[in-house]
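Right, one structure below, let's go through it.
A single protein chain has been removed from this complex, and every other one stays in its place.
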Amino acid sequence: MTQLALVIDLNVCVGCHACVTSCKQWNTSGAAGPMFDDNPYGADPTGTFFNRVQTYEVGEFPCTETIHFPKSCLHCEDAPCVPVCPTGASYKRKEDGIVLVNYDKCIGCKYCSWACPYGAREFDEKQKVMKKCTLCVDRIYDMSIPEDRRKPACVISCPTSARLFGDVHDPESEVSIAIRENGGYPLMPEWGTKPANHYLPRRKTKLRIHEDELVRADNPLKKEDIRHEVSKDATLDDWLM
Amino acid sequence: MHPAFSVIFLTTLIGVGQGLFLALYSSQTYSIVNVLPAQPGSYYAIGGAIALGFLVAGLILSFFHLGHPERAWRAASQWRTSWLSREIIALPLVMSLIAVYILANWLELDADLYGWGMPGQVALTLGSLGAAANLLLFLCTGMVYAAVKFLQEWASPLTVLNYFLLGSASGFTLAAAYAAYQAPALTEFYAGWAIILTLAALATRAASLIRNARLKRISTLQSAIGVRHNKVQQRAMGMMGGSYNTR
Partner (left out) sequence: MPDTEHLHEEVRTTTCYMCACRCGIKVHLKNGEVRFIEGNPDHPLNQGVLCAKGSSGIMKQYSPGRLTRPLRRKAGADRGAGEFEPISWEEAFAILEERLGRIRATDPKKFALFTGRDQMQALTGLFARQFGTPNYAAHGGFCSVNMAAGLIYTIGGSFWEFGGPDLDRAKLFVMIGTAEDHHSNPMKIALSKFKRNGGRFISVNPVRTGYSAIADEWIPIKPGTDGALLLALIHEILKTGLYDRDFLVNYSNSAELVNMDPASPEYGMFVRFEVPPEEGCFDPQNKLWWDREMNRPVSTQTPGVDPYLLGEFRLADGTPVKPAFQLLAERVEQYTPEWAAGITGIPVETIKRLAHEMGVTARDQKIELPIAWTDVWENEHQTVTGNPVAFHAMRGMAAHSNGFQSIRALGILMSILGTIDRPGGFRHKAPFPRPIPPCAKTPTGPEAVRPNTPLDGMPLGWPADPDDLFVDENGGPVRIDKAFSWEYPLSVHGLMHNVITNAWRGDPYKIDTLLIFMANMAWNSTMNAVEVRKMLNDKEDDGSYKIPFIVVADAFQSEMTAFADLILPDTTYLERHDAMSMLDRPISEFDGPVDSVRIPVVPPTGECKPFQEVLIELGSRLKLPAFVDQAGQRKYRDYPDFIVNFETAPGSGIGFLASWRGQGGEKSMKGEPNPNQWQMYEKNNCVFHYHMPKSYQYMRNWNQGYLQWAQAHGMTRHAEPINIHIYSEVLQKFRLAAQGKTDGRQPPAHLKKRIETYFDPLPFYYEPLEATLSDKHKYPLNAVTQRPMAMYHSWDSQNAWLRQIHAYNYLYVNPKTAAAAGVSDDDWIWVESQWGKVRCMARLSEAVEPGTVWTWNAIGKAAGAWNLDPKANEAKQGFLLNHLISEELPAHAAGEHVSNSDPVTGQAAWYDVRVRLYKADPGEPPETSPQFVAVPPAPGTPPRRTWQNYFAGKFTKGGTQ
């Protein structure tokens, strides 16, 4: 059984919002669109977006970490938003695990958005139906798109390639390997929703220098060892080690 | 999560209607076994109609919170999994049973259904069915909220109990008022129960509040982003106008 998902690498995400607007432009003119914008040029502009990048600060100065945190529907394997839907508009596809909303069935009761612990659902205030990330279902199977671009819009746009896409049930897929090898984790596992999307944590590279590495036989200062009668004290002499 | 005002209002209205019906039903039952003085069928019919009125009003209001009321009929389809769907089935069921109850009472229909040789068996039967459906509706309404695990404040049997008690308390109170006007003999009965139910409701509500106050958040900012540190602060939502669930 296939479960398509995104794996988001917080180690390289710089919080550029490319995934946010790329998602918007693909989907507003696609099967999930149009995506409403309210007051686009006035006070308090707001709109329907399937993917947003939040910012967190961890720790206290000077040991602060700034974390950019892209978030969209996690396509939970045990999606609480699906069974609560009274109309069946909200459903999880058997063939690839994508959680979708059938706009024609949705009555806009918003019950699913209460049930989603991740706040991933987006109510379209104009169309009055619930919307959400579709994993660009209208891209990823479109044979007219070259194979290496047949991925969600956020994935192809991400400048740091922080977003991986694939089948998390296939142990040999790029996403499964990334999760396995880099400590990928799901969000709020405590709810038993089994989110299909995973996040890869920050990883740090450190350098350890041994004292002896600062004193070496080939130290170039040793080439500057001759004193000249005309010279005063060579200023770097006392630096020689 | 803040439920829309229409949602709160409609659940209250429906609760009052349900409670009123339960009050009528219980007084009628008592009167059948001669604990309370009997009333004419019209008393129960009019009372039932008032209850039905509340339910209809609630139903109409509930449309207001739907994005697409014209498709509301679809909402009955998912009764296997969705408490909302069940509620949506239970509500018309309750309403039709109340309607039948009203009709039977109005027409003073009766028959010795069970060979007990006493009057009121039809009303009692219909009333019992209605009461059962009402309890079911309370259960559904309560479970709509109680079943959302992640809304920890609600995810408790107390939610169901609260709905039942609050609805009943307000229904009995209304019944007391109705009786004061139509059947003063019953006022005390209703008022007595209203007080008991209100106290019980206050108790369970207080229990919920205490529970909520003591609630240990299962999720934290830490588990929300998967970073272990005792100081995690959100600095930006990503969109300054907020997203659908924050605005």
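All chains are identified by letter, namely A and B, in their written order; residue positions are counted from 1 within each chain.
What we mean here is this: a contact is a pair of C-beta atoms (placed from the backbone, for glycine too) under 8 Å apart; a residue touches a chain by one contact, two chains touch by 3 or more.
Small disclaimer: the values here were computed from a predicted structure and weren't measured.
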Which of A:Val7, A:Ala120, A:Ile140 or A:Ile156 sits in contact with the chain that's absent?
A:Ile156
Which of these touches the unseen chain: A:Ile8, A:Met35 or A:Leu135?
A:Met35
In the complete complex, the non-displayed chain touches which residues of chain A?
11-18, 20-22, 24-26, 28-31, 33-47, 49, 57, 59-62, 64-68, 103-104, 126, 138, 142, 144-145, 148-149, 153, 156-162, 202-207, 209, 213-214, 216, 219-224, 226, 228, 230-232, 234-236, 239-241
Please give every residue of chain B in contact with the chain that is not shown.
233, 235, 238-241
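In this section, only the chains that are shown with their structure count from here on.
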Averaging over Cα atoms per chain, report the distance between chain A and chain B in Å.
43
Seen from chain A, its contact residues with chain B in the complex are 17, 20, 44-49, 52-60, 65-67, 69, 71, 80, 82-89, 105-111, 113-117, 119, 121-123, 127-130, 185-191, 199, 201
What does chain B use to touch chain A in their complex?
1, 3-4, 65-69, 71-72, 74-78, 81-85, 88, 144, 147-151, 218-219, 221, 223-227, 229, 231-239, 241-247
